[in-house]
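And now, chain A:
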Amino acid sequence: MLKFLKQVGDYAKEAVQAGKYIGQGLSVTFDHMRRRPITVQYPYEKLIPSERFRGRIHFEFDKCISCEVCVRVCPINLPVVDWEFNKETKKKQLKHYSIDFGVCIFCGNCVEFCPTNCLSMTEEYELSTYERHELNYDNVALGRLPYKVTNDPMVTPLRELVYLPKGVMDPHGVPDTARRVGQLPEEILEKSEK
Partner candidate 1 sequence: MNSGIDLQEIFIESLMDLGIPPGAAKAIWMPLPMFLMIIGATVGVLVTVWLERKISAAAQQRIGPEYMGPFGVLAPVADGMKLVFKEDILPAQSDRLLFTLGPVLVVIPVFLSYLIVPFGQNLVITDIGTGIFLWVALSSIAPIGLLMAGYSSNNKYSLLGGLRAAAQSISYEIPLSLSVLAIVMMSNSLSTIDIVQQQSGYGILGWNIWRQPFGLIVFWICALAECERLPFDLPEAEEEIVAGYQTEYSGMKFALFYLSSYVNLVLSALLFSVLYLGGWNFPIPIDLLASLLGVSETDPWLQIITASLGIIMTILKAYFLVFLAVLLRWTVPRVRIDQLLDLGWKFLLPVSLANLLLTAALKLVFPFAFGG
Partner candidate 2 sequence: MDLAQGVQIVSFALLSLMMIAAALGVVLLTNIVYSAFLLGGVFISIAGLYILLNADFVAAAQVLIYVGAVNVLILFAIMLVNKREDFTPLSSAGLRKGATALVCAGLFVLLSTMVLATPWSASTASVPTTESSIVRIGQHFFTDFLLPFELASVLLLIAMVGAIILARREYLPEVLQTPNVQQQVLTLPERPRELVPAVSDSSTLTSTPGDRNK
Partner candidate 3 sequence: MQLQLQYFLLLGAALFCIGIYGLITSRNAVRVLMSIELLLNAVNINFMGFSNFLDPQEIKGQVFTVFVITVAAAEAAVGLAIVLSIYRNRDTVDMEQFNLLKW
């Protein structure tokens, strides 16, 4: 009988403990409601990609010597290099070049190994299309330069994802309008000019 009572008591204690933990969890969740949101309002605000961001690949047609190094270093032999041997100049003449970004993993090996630096990384990452074949970029599409976030008048560029202003450690009470860490490019420019 005593043992049974002890069991019941222990069970009740455990239940109370569980209730306490749930209460603690609720207080943590509630506490988060008083913190500043970390949201980037995407189409209206965009983060500036970092310097070594690996985005869509840019290709300069005239620099290419059709050496096919990019094809060889690519993990899946993705770039399609279509060339013809020009007998007069005894050089390979590039006709077409294309990369399918629906398959590309943006490892950057081709950029790394390109002997003439005709391949480079851009900061473009908005690659959604209605059809996957539209992601197969030919040399014309690869030659386009992306629009810079900082130049777009429709977009507020944001410097970094870190959401608290510099020097602030407590996430409470920071207003939504308080600026984030880091400086925008034009601010850096202003500073360096001074």
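The set was built so that all candidates are chains of the complex that A comes from, given by their letters.
Structural remarks
Going forward, contacts are C-beta pairs under 8 Å (C-beta built on N, C-alpha and C of every residue); 3 or more make two chains touch, one makes a residue touch a chain; residues count from 1.
Quick caveat, the model's predicted, so the values are computed rather than measured.
Of the candidates listed (1, 2 or 3), only one touches chain A in this complex, namely 1.
The touching residues of chain A, when paired with candidate 1 in their complex, are 15, 19, 22, 25-26, 28-30, 32-33, 35-39, 41, 163.
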